[in-house]
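A single protein chain has been omitted; all remaining protein chains appear in their positions.
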Amino acid sequence: MKSHGLKLAVAATVGLAFTAGAAVADTPKSGGTLNIVVGSKIPSYDGHIESTFGMIHPIRPFYSTLIRVNPDNPSSPVDFVCDLCEGSVPAGAEGGTKFTFKIRKDVKFHDGTPLTAADVKATYDKIVFPPEGVASSRKAYFKAVDSITTPDDYTLVFKLKHPTATFIPAVAMPFNFVYAKKDLDANGYNWHQRNINGTGAFTFVEHVAGSHVSGKKYAGYHHKGRPYLDGYKAISAPKMNVRLQAIRGGRADIEFRGFPPKARDDLVKALGDKITVQESDWNCVLLLTPNHEVKPFDDPRVRRALSLAVNRYEGSKYLSRIAIVKTVGGVVFPAHPLATSIEDLGKTVAGYNTDHAANIKEAKRLLKEAGHPNLSFTLHNRGVDQPYRVVGTWAIDQWKKAGITVKQWVQPTSPFYATLRKKGDFDVSIDFNCQAVVNPIADISKFLPTAGNNYANFADTELESTYDALLKAGDEGSQKALVRKYEKRVLNDLASQAITLWWYKINPHRSYVKGWKIAPSHYLNQALDNIWLDK
Amino acid sequence: MTTAEPFIENNKIPDGKPLSVRFGRMVRAQPLGAAGAFVVLLMIFAAIFAEYITPYDPENSSYEFMLVGPSADFLMGTDQFGRDIFSRVIFGARTALMVGFICAIIGSSIGLVIGVGSAYFGGRIDLYVQRVIDIFMAFPLIIMALAIISIFGNGTDKVIIAITIPFIPRCARVVRSSALAVREMPYVDAARSIGYSHIRIIMRHIAPNVMAPFLIMLTAFLGEAILLEASLSFLGLGVQEPTPAWGLMLQGGTEYAESAPWVAIWPGLAITIAVFGFNLFGDAVRDILDPRLRANS
Partner (left out) sequence: MYSYLIRRIFMLLPTLFGAAILVFVLLRLVPGDVCDLKFGGEGGYVDPEQIKMCREMLGLENPMYVQFYEYMKGFLTLDLGVSMWTTKPVTEEIAGRFQISVEIAILATITSIFIALPLGIISAVRRNTWTDYVIRGISISGIAIPSFWLGILILLGLLIFTQKYFGEPWMPPVDYKSLFDDPAYNLSQMVWPALATGFRYSAVATRMTRSAMLEVLREDYVRTARAKGLIEKVIVNRHALKNAMLPVITIIGMEFAFLMGGLVVTEQVFNLNGLGKLLVESVEQADFTMTQALVMLAVAIFVVANFVVDVMYAVLDPRIRYG
């Protein structure tokens, strides 16, 4: 509800109409081609391997998934609906360890092959139990899966080792493209890297390397009456400026990742009501990760001082004008039921107190006590403007105001990760946690000392055991309590990492683009089957 | 043997007039060059006295004053972090001059040594050195810059290294071709027959006589270094925040090109005027130093 209030506030100040209510009343029209600009590059087409929106935006419309985030209510982090299955998303039977999906009988692949449960099983076997030498990026999300079986041609059963709240959101991941078993059998596991045969709303037309991907309407699509578009074209445009001007100059209709606030203002100013803006909290968050192996960041007092010196509330107010960040929150996506309220965070976690003068005083005291009253260090950052470098520069200024001197060391993405993962020769780094489906319990595994993407270099048995209990917790009440415990341990007691601000997604698009609703992630709601053009 | 003496000596150009007289003549004969020299001097002044000229700390953010247009309080407005752009432009002159001068002087000096050496020794050494120079001249700058900055980090000093490296072969190539002609001069033969050491012949007899191409390259590099820094910033490989640097300011400002145009216009103009000035100045230096052109003026 909170984020909804924010949205209305923005709508009032900028004077924009949000499509949310209006779209429902209109009857969708068929026809037209949607031009999308995409800010990242297409690697291979295999969703089971790749993790970039550069692949999702152009390729996802060719495929279907077993279940998906409700395209008519994508802002809800808990509303999932069937795509290839029938009825509603199954609740776990046998104490939450057995999920039975009824597969639709009217689905055909683009090459004419009918889809059965065997295809879905073959797909999930590739994702969950890949053979030796076959890569699968999201294998770890399905650690709890014990077996996948098909009692008949249109029934699929997942058996879990233990109940877990992470399972259904993991199945809804947009990367889990359903492939045909015969393609995998005949052409092997690498075939989908360079070939496409899905059941999605659009069929593949062409991919001109580095330029664009285009698709045309699939007449045999299983959601009857859809898609509304005749086709779409996803044009590659790595520079933000080009994407922005392309929408303004009518070369593109929409961009799905998000624009900075000033770009939105420029578009609205130039085109008025020809532009509609949708905004949402974003399931990505920027962190400050100190390297516990480097002195003095082995001292929790120093780490806590770093977090205390950052004024999150002021940052939310001012940074949200120049960067794609906005919302103050803890480790859990702020709009999810499991998230801790700001008030509670203010009481229990260092750095969330609204009295910033007191925070600064405490930070200085801690630094003095730790023997580093004139701390200076280098902040490691990723060479991407939005929001990394903007937030990095802001953080440096915040620390400067607390008497800490910081220089910035920016690396292009690939060496940036090598520094975090292999070399570990940094003091403090900007780091981020960015997930597709909002799946808090899986998402906060980022803060586990043993997680592959925790770069703080420390060990803590309490965190591990709390997380283990959380993973298996059945009811929401105990999940909440365990999340609180985990969060306080990470952000306050250990101060192993600090959270700056959650991202804020801003999607200005041509007003004639209807039917698309913003989701809390740039990976979600990208099947394009519900979009239509009101021209 | 008098011709064997250095080309420029005791502040004099060979026609015997002191440099000051020639300078006066230059302003009249080279109004563009004089304008260039003025820009260069202005930059040097700004760089040296930056602390006294600027009203604010260039790295100090005040978020209440984000993206404020030019006014009496902020002559050139403020940037996205609420920093005074005028102060950043003035301090940016320091960064720009440092990058420009260090890159140009080191790049062309190493180039001079390599070029003269390669020409003087000739034969196989020349052949090998020239092939290495070919490699570096043909090699895309971005790969080199990325490697240097990824390996060593991106302080101003690393940016300077990344920009200097491609200058070396270019200067070496030009100096070599002049030195080849000088090598054949009778006085070099004479010096050799007397038994002077290689070092002495190179330093005393050849290097001074390739000063013209050397200085032409050096002045050309001054402006180019500033532009390259801006290009590296555009690719995210340049000097980093919060350091005041024109290329960085311009790159960060492009996002506000319309809603707050002053953020990009001032650093953009600063770069353009500086490079313009260095080029005019460089052209004038070339006209003065190139004896063939001078002979006819």
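All chains are identified by letter, namely A and B, in their written order; residue positions are counted from 1 within each chain.
One rule holds for everything that comes next: a residue touches a chain if its C-beta (ideal position, glycine included) is under 8 Å from a C-beta of that chain, and two chains touch if they have at least 3 such contacts.
These numbers were taken from a predicted model, which means no experiment stands behind them.
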Exercise. Per the definition of touch given earlier, which of A:S30, A:S147, A:N241 or A:T405 contacts the omitted chain?
Worked result: A:N241
Exercise. Of the residues A:T123, A:S445, A:T466 or A:Q479, which one touches the chain left out of the display?
Worked result: A:S445
For this session: Identify the residue among B:P58, B:G223 or B:P242 that touches the chain left out of the display.
Result: B:G223
For this session: Decide which residue listed in A:V310, A:A436, A:V490 or A:A519 touches the omitted chain of the complex.
Result: A:A436
For this session: For the chain that got dropped from the picture, name the residues of chain A it touches.
Result: 37, 41-44, 49-53, 133, 135-141, 190, 193-194, 208-212, 233, 235-239, 241-242, 245-246, 248-252, 270-271, 284, 412-419, 421-423, 432-436, 442, 445-446, 451-453
Seminar exercise, completed: Hidden partner sits against chain B at residues 29, 31-32, 127, 131-132, 134-135, 137-144, 146-147, 150-151, 223, 227, 230-231, 234-235, 247, 250-251, 254, 257-258, 264, 268, 271-273, 275-276, 279-280, 283, 292-293, 296
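Here is the rule we use: only the chains that are shown with their structure count from here on.
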Exercise. Per the centroid of Cα atoms for each chain, what is the distance between chain A and chain B, given in Å?
Worked result: 46
Problem set entry | List of chain A residues in touch with chain B within their complex | 240-241, 260, 262-263, 265-266, 269-270, 314, 317-318, 321-322, 383-385, 389-390, 392-394, 396-397, 400, 407-412, 415
Exercise. Where on chain B does chain A make contact in their complex?
Worked result: 59, 61, 63, 66-67, 80-82, 146, 149-150, 153-155, 236-237, 240-242, 252, 254-260
